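Encoded as structure tokens, the structure appears first; notes follow it.
Of the protein chains in this complex, all but one are displayed in their positions.
To keep things simple, chains are lettered A and B as they appear, and every chain counts its residues starting from 1.
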Amino acid sequence: MSAAAMTTPTTTAAVLSGHDLHKAFGGNHAVNGADLAISEGSITALIGPNGAGKSTVVNLFSGLLPPDSGQVRLVGADVTGWPSHRIARRGLIRTFQLSRELQGLTVLENLLVTPIDQLGESLVNIFLRPGAVRRQERANVERATEVLHDYGLYHVRGNWARQLSGGQKRLLELARAVMARPKVLLLDEPMAGVNPALVDQIGEHILRLKTDGITVLMIEHNLGVVERICDHVIVMSEGRTLATGRMSELRGNSEVVRAYLGGVLDARLDS
Amino acid sequence: MAPIVYYAFTLLFFFAAYSVLGWGLNLQFGEAGILNFAYIGFVAIGAYITGVTSSGPPPAGSGESYVLGASLPFPLGLLAGGVASCLLAVLVAFIAFRRLRSDYLAMVLISISLVMYDVINNYVPLFDGADGLNSVPMPLSGTFNLDANGFLIFFALLSVGIGAVMWLVMSRITRSPLGRTLRAIRDDPDVVSALGKNVFRYQLTAMLIGAFYAGIGGGLIVEFASSFNTSAWLPAETFIIFAALIIGGLGNNLGVMMGAFVVPVLFTQLPKFIPDIPGHPGLILNLEGAVIGLLLIVTMWFRPQGIIPERPRRPDRFLAAQAPPAPPGGIDADAAEGPPPAPAGATDAKTTG
Partner (left out) sequence: MHQFWLAVGFGLVTASVIAVAAVGLSLQFGITNYINFAYGDFMALGAYLTWELNAGAVHLNIWVAMIGGSLLVGVFAVIVNRVVLGPFARRFERVFYVLIVTFALSLIILSLINSIWGADVKRFNMSSETPLHIGPFLLTVDQLIVIGIGLALMVAIHLLLTVTRLGKSMRAMSDSTTLAMTSGIDTRLITTITWFLTGILAGLAGTVLGITSASITPSFGETFLFVIFAAVIVGGVGSVYGAILGAVMIGLVTEVSAVFINASYKLDTAFVVLILVLLFRPSGLFARVGRV
């Protein structure tokens, strides 16, 4: 790794970190000794060429896959190998690269599913404490309605989620994650396949998350957006962390430029 | 009374019983997305346990042999059947659920059903093998001094009452947040897990409640017919109930009732009225299965949502009266939109075939 580009946050201030992570699929070492640290309250970008292992790292962080070796720490605890629902309960929520809206539910219901441990999810409460269930449901509906307004989805709240357009589904994916009140939000290519006007608006939403105290880690290829909204960037290549720092510093890092097959990095920065 | 009256009440009973069975499978499959291809096994356990806890010991000289042989009074035997089915659900869930994706799970479940059938058929001391139970007493007939015909009408009406209660309970469940979380799991278990919910716990809940309904339905059937043997629950019977759900309309309790009417009642009874083709006795009845299968395939192609489709739920109905708050500078998501969404049902699919 190039010494010039080292501005890693100290691990003690990191709300999410991965240490010497390894994950192989057959002969393919997707993640090969990666170290990452994300400091609390930051918006960090995870960038790198295709096949660098970014999505796999996100899957390791969120518990969808267990690492072959290495450690994942979240909010001060070792969560290596934890199942995804336990990691989510600890405060880490993720979105998916291909929108995974819950198709057989309405847009509103997609948001209403998110709160954990709802009273109405227990048989005992449904029949013995219907009043409490109703009250909590109303509170959730009111909060969900606000979030829907925020994301411009209120007018489609009663539609089946599968009827949304591509851009609306991206927004729903983000809205749903926000509704879950995460401490750390992992966004897997939130701007993927979205047209430019919406890109700006999603960027605004992500910036606003920071003021709500949510730490964000996002995989992103649109380096213009990265430069605008992210205070920290981690570059991965071939399963390892290549460099970290601010986008402006990394632009001058020859290793990083080469990792992007030279030239492509410059072209993207002009956008 | 004319035989047609007794026939009508018999149909009424089966409509009620199959509705109960349908609600149970609907919770497991229509709501939670579990392909329980062993459902009929749960029904059978309910029937057998209700039978052997209500009949007393095997009557001398009857040649029957079965376990237990208690003589519990009416609703207790039925409840025992429901509970027994729940125990089976626990066993199945803990052995098979966390480790398999849904189609492998379906393979294991159907295997469970086939093995249960094989063992019960062969191991006579359990539930009297292929001959089955034949001396199940008519519940409450002593209390009300009923003969066989009177009992038929009485029990049909009683079953409708029980069915109504069970419908109310199921409605409450499917309209609750629990129902919503189950539907979410049906759509995408990974997403629900990524939101912090323990998917297995919810699947277990759906299995338990569904199994209870299966057991009660089976218990009602054995008490109505006073007998029950393996010919009543060939593994293909699971398919009849699936067909009823899909044709009637998945994911909603009214659709289940429509399905219970159309398939087990209408479709199995109609062929009895079609005259036999000369030279081929029994052909119409044999083809019944083929017709149900064809009907199901046709329905799934032209109207996959069933006769009564699942409707979007509006948990915010109570807000309708209030004016919606002005969006705080929120974006109009439509303004920057691409092509309209694809019609429901015709989603992109795998490229096989």
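Heads up, the rule we're going with is that a residue touches a chain if its C-beta (ideal position, glycine included) is under 8 Å from a C-beta of that chain, and two chains touch if they have at least 3 such contacts.
The shown structure was predicted, so the numbers you read here are calculated from the model rather than taken from an experiment.
Remark: the absent chain touches shown chains B in the intact complex. From the set B:A8, B:L168 or B:L294, the residue in touch with the chain omitted from the display is B:L294, counting the whole complex. Contact with the chain that does not appear here is found for just one residue of B:I49, B:L195, B:I221 or B:I246, B:I246. Take chain B: the residues that touch the chain left off the picture are 33, 35, 37, 95-96, 99-100, 102-104, 106-108, 110-112, 114-115, 117-119, 122-123, 234-236, 239, 242-243, 246, 283, 286-290, 292-294, 296-297, 300-301, 304, 345-353.
Note that only the chains that are shown with their structure count from here on.
Chain A and chain B have Cα centroids lying 40 Å from one another.
For chain A in complex with chain B, the touching residues are 62, 64, 83-85, 88-89, 93-94, 96, 100, 102-106, 108-109, 112-114, 116, 118-123, 126-127, 133, 137-138, 141-142, 144-146, 149-154, 156-160, 162-168, 171, 176, 180, 195-198, 201. The touching residues of chain B, counted against chain A in their complex, run 169, 172-173, 176-178, 180-181, 183-184, 186-188, 190-199, 202, 205, 209, 251, 310, 312-316, 318-319, 324-325, 327-328, 330-341, 344, 347.
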